[in-house]
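If you scroll down you'll find the structure; I have some questions about it.
Missing here: one protein chain of the complex. Every other protein chain is in place.
Chain lettering (A, B and C) follows the sequence in which the chains are written, and residue indices restart at 1 in each chain.
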Amino acid sequence: MATLTKQKIGSVLAKQGILVAFALFIIAFTFANPKFLSVDNLFSVIRSSAILGIMALGVTFVVISGNLDLSVGSMMSFSTIVVLDLHDKIGPFLAIPAMFAMTLCLGAFIGFLVGYLKLNSLIVTLGMLSAIHGLTLTYSGGKNMDIADKEGTWFSVFGQGTALGIPVPILIFLGLAAVLGLVLARTPFGRKVYAVGGNGTAATFSGIRRARTVFLCYVMSSACVAVAGLIQASRSLGSQNTVGQGLELEVLAAVILGGASLMGGSGTIFKTVIGVLILGFIQNGLLLLGLQFYVQFVVTWVIIILAVWLDIAAKRGKLWSPIA
Amino acid sequence: MQPGALSDALKKGAIWGFIVLELIFFSVAGEYLSLSDNAFMDYENMLLLLKQSAPIGIIAMGMTIVMINGNIDLSVGATYAIAAIILLDSMTWPIFAGLGDWVIPVAWLLALLAGTMLGALNGIIVWKTGVDAFIVTLGSMLGFRGIVFMFNGENPTSHLNWTLVDFAEAQVLGLHTATWFLAIVTLVLWYVMTRTVHGRNAYAIGDNREAAVNAGIRVGPHMMINFAIIGFLAALSAVVFYSESGSVNPNDGQLYELWVITAVVLGGTKITGGAGSVIGTLGGVIAIQLLRKGLGHIGADTSTVNLVIGLILIAVLVLDRQLNVKGKEELKV
Amino acid sequence: MTDPVLRLEGIVKTFPGVRALDGVSLSVMPGEVHALMGENGAGKSTLMKVLGGIHQPNEGRILMDEKPVVMAGPLEAKAKGIVFIHQELSLAEELTVAENIYLGELPKKSFGRVDWATLFSKTDAILKKLNVGFGAKTRVGSLSIANQQMVEIARALTVDAKAVIFDEPTASLTDAEKVVLFDVISDLQKSGVGIVYISHRMEEIFKITDRITVLRDGQYQGTVETRETDEEKVTQMMIGRKLDLSRNASHHELGDVALEVRGLSCGKLYDDISFDIRRGEVVGFYGLVGAGRTEIAETLFGLRDPSKGKILLDGEEVRLNSPSDAIARGISLVPEDRKGQGLVLGMNCRDNMTLPQVDDLKAGPFVAEGAEVAIFDLYRDKLDIRTPGWKQKVGNLSGGNQQKIVIGKWLSMKPSVLIVDEPTRGIDVGSKSEIHKLLRELAAQGYAVMVISSEMPEVLHVSDRIVAMYSGRIMRTFTSEEVTEDSLIQAISGIGGDKAA
Partner (left out) sequence: AEHGPFKIGITQNNVGVDSYQTTYEQAFIAAAEENDMVESVVLDAGGDVARQIAQVEDLIQQDVDAIIIWPTNGEAVIPAVRKAHQADIPVIVTNSNIAEQGFDFVASFSGPDNITQGARSAEIMCDKFKDMGIEAEARVVQISGQPGYTTAIERAKGFEDRLPEVCPDVTLVETQPGDWNREKSQQVMEAFLVKYDDIDGVYAGDDNMGVGALNAAKAAGREDIIFVGATNFSVGYEAMEAGDYWGSIYQSPVDDAEAALQTAIDVLNGEDVPFLNYFDTPKITQDNMSEFTKPVF
């Protein structure tokens, strides 16, 4: 009986190692600074994680399908700049769909290269990171983009509004997470994403159109980026060309922290959300402790490795790796 | 010539073919667009090209073997910065005050040692925890950068030693010091990877880790050695470069990992491991440096440079894909 | 009496949800070939992995020369003289044959340099003994599966082994290579090495082994002298009942031509292939490895573009550009390589089985999971798949049960043309005859079935007609009445056998 419960606890740990780690961090931070768990702070963390988080949702699809997307940061800059520019030119009603269309085109282009032409995704998206940055600079002429009438536009609702007392970015993030979570876990498309990432050849042999599936993953990812860009633009109603720079690695870190394997075929939206929140709370927690940013770097390093280690150690039931 | 030999040769030589294309393009375009009276393919300019390829190139050699081994190292940029700080800072430490210019080799050694240790640290973590190298080094990319800032806050660390600068700027037998280092590193690693047991085992591990384990290869130590080597090389790259420049910003080396990986993959190393060569990587490094240099030569502006570099990377992949098509009857997976 | 080289005592090994080995004991004498038999999932591979240091037993002990030893890992096992030839290929494809054979023990010179001269000369000697058609410097990835298997086997000859374990070495070998393998085994035997031999092929077992140990559901059933037993008794020990080996002789009416292929060619792979399959008919394709049968199947499944010729389904010419085209037209293909092409190893059993029809099993926008489980249960029972439940990852099933998942996956598509490529590779005798029976039944229900196999008894057993292929061409087509083993062998070796209409 005793061994049975022990086993049960073991298997819970194994399945939810990352959640346990998450809980531990929260408790530790709360002891260090009681403000950490205040409603204001929670909202503030989730709100500022929302942009990163929404991008991570899309990237989760890409990673599960066995690919990488390093272009999301610079694509997000692009969406933000475009929607801000068009806001004043054609009004928000048209600007938003126009920006979505342009961003989706970028996603479709990457999807075409990686899916249909079967090019290596790391290099393609690395190339696109640079190319889209160039595109953004050309588009904006390198200038910051600002909305002229900041007080008068309803456009600010996506980034600054609240509904039912909850900030809109949080609602969008969680809503999107729920929808995409269902898509991934329950729909035929989601199943195909796992199959293509798990074993692309076998998926093809099962009649799954691998190229199309990969293509759609990138389109989804770019749609998420467009949403993130929209919130970003709405939040500050103005932006510089580099607003998303460097986010690609943070996004990837969150997805991996959530337990998706870079080899493809595993991961879930729920876990990605946890990964995003862990990163967000770490940053916020350390800031509240008043640590220098470089101490935050070091602590984040340790925490990322510990969290992932704990997670896989629980899965294999052994602390140390079996690698000889 | 056997059937397919030509396409084989093309495949292997794709990156060199691309380099030739770049040379032709920039030479011709340079005639019209460049202010300079000197030709792009001027001998001196080509020597500079090799020299300028060294900082990325030396690290890329290490990345090649780590990637052949089936791992990746994203922390090289930060390791590079740490080694640079140790190199420059240690020359001013009071304990070495009596050494005169003999402090130089000591500083070099310290920097190289530090790089090797950091690399080995990554290796040990990958080995002992079993966490994927991508994640481990993504973490240490941050962590090492944090350590960089701990040295001197946000300020640059500087120590200009003209003896050192003169050494680094010297040209021996026509080649710059940095070029010599790049050449020697390339040769040594080529030898290690093709001729030694460690090199061959590294290939085997990257190719099929399970098979290597089943065959009784001790996977962990090999991986650790390769991580130590890349740490050493990141430090060597810093040592060569900062001997000449004498000051390091805490941000230096950022994004190097991405450029290095790009060069390695352009050079034909498989991202999943098991295949690749340091010679190919040399081609990849030169191709990238040539692109940057050439775009500057013809006066492209910042946004164009970004756009073009990105698209060219993709174009090279498309080209490579075309060369690799086996024929119409190929299995469609 | 001599001491056994190797003794396993009361080995217990559990995985989450599975008791794979339950107190198994086994001893191997020097110079003995000891067969290990049992159904798919009985625990044979697991037992050998415990011996080879890949798994640690929960209970029990291992003795070598009557001294207890601990196999902490593959390295220790190898150092103690245990060589393990794996069921699944375990090769580094980018490396040369020589490097693969000596993987982990490359000969060294000073400073850790590889001693290439020694390596190649030693390898050449081994390859010569094995009588294979490739050299030491060939890249392993460019070899056919069969030749890769020979590379794996060559490893047995590199060290002074005390015991060699062969886990289904012949699953992807043809007769020519088998002969060589048996020579190798008898050489090893003469030099006093103890050999454990795992196989589902009875004729091999009775040809080369001295004793047989049988496992069932992880439990030890007993050990018998090969000389003193026969197929029937062994089968009974394995599956606990007798096997009905009679051919399903029900002669049902043949229907219309379902699949017709006219003058199909594909580059150098095969040339001018014409045949047809009627509803209700099983057509066997027999030939040596590399004869091009798999490539024909792949073409019919939309995976290759033919360079010439036509494919007709129900009399109508079709273009098949992708597997989904082929599936939409009622073609199913059970591919040759289950790990690479058949299964997503990290996915659970149910999801693997329903993968090709996941678009059709819908409840609203979602996958109808209930319907999926129903399909899984149906075929689990029909094919006797041993798994703790549908949630189990396919990668954790035994090799034979994995194969059954693939077969179930394609049967559940209710195809009108079913192509099976080496359908019973690695499947135990009991299930094998079940599958044969199933193929016959399917035909009787009106399916057109194309069976590609390198096992002559299988082809002879299930086919109504047999197409013999040699090096990309059809040599002859036999009906089940006229075919004899000799004429078949002649046809596939390219000797004589004028092309019949």
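Quick note on the criterion: contacts are C-beta pairs under 8 Å (C-beta built on N, C-alpha and C of every residue); 3 or more make two chains touch, one makes a residue touch a chain.
Model, not experiment: these values are computed from the prediction.
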Touch partners, limited to displayed chains, of the chain removed from view: A, B
Contact residue for the chain not shown (choose from B:Phe26, B:Trp108, B:Trp127 or B:Phe149): B:Phe149
Residue touching the undisplayed chain, where the options are A:Ala98, A:Leu117, A:Leu288 or A:Val302: A:Leu288
Touch residues of chain B, complete complex, unshown partner: 34-38, 42, 44-45, 48, 51-52, 55-56, 149, 154-156, 158, 160, 165, 168-169, 241-242, 244-252, 254-255, 292-293, 296-297, 299, 301-303, 305-306
For chain A, the residues touching the chain missing from this view: 35, 38, 40-41, 44, 48, 133, 137, 141-144, 146, 150-151, 160, 232, 235-243, 245, 283-284, 287-288, 290, 293-294
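As a convention for this text, only the chains that are shown with their structure count from here on.
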Co-neighbours of chain C and chain A - touch as defined: B
Higher-contact pair (C-beta pairs counted), B-C versus A-B: A-B
CA centroid of chain B to CA centroid of chain C, Å: 44
Centroid spacing, where centroids are CA-atom means, of chain A and chain B in whole angstrom: 29
Shared interface positions of chain A, touching two or more other chains: 201, 204-205, 324
Overlap residues in chain B, where contacts from two or more other chains coincide: 213, 218, 332-333
Residue ranges of chain A in contact with chain C within the complex: 11, 182, 186-188, 191-192, 194-195, 198-199, 201-209, 265-266, 324
Of chain B, residues touching chain C in the complex: 195-198, 200-201, 203-204, 207-208, 210-218, 274-275, 327-333
Contact footprint of chain B on chain A as seen in their complex: 70, 113, 117-120, 122-124, 126-135, 137-138, 142, 200-201, 204-205, 210, 249, 252-253, 256, 261-262, 292-298, 300-302, 304-305, 308-309, 312-313, 316, 320-324
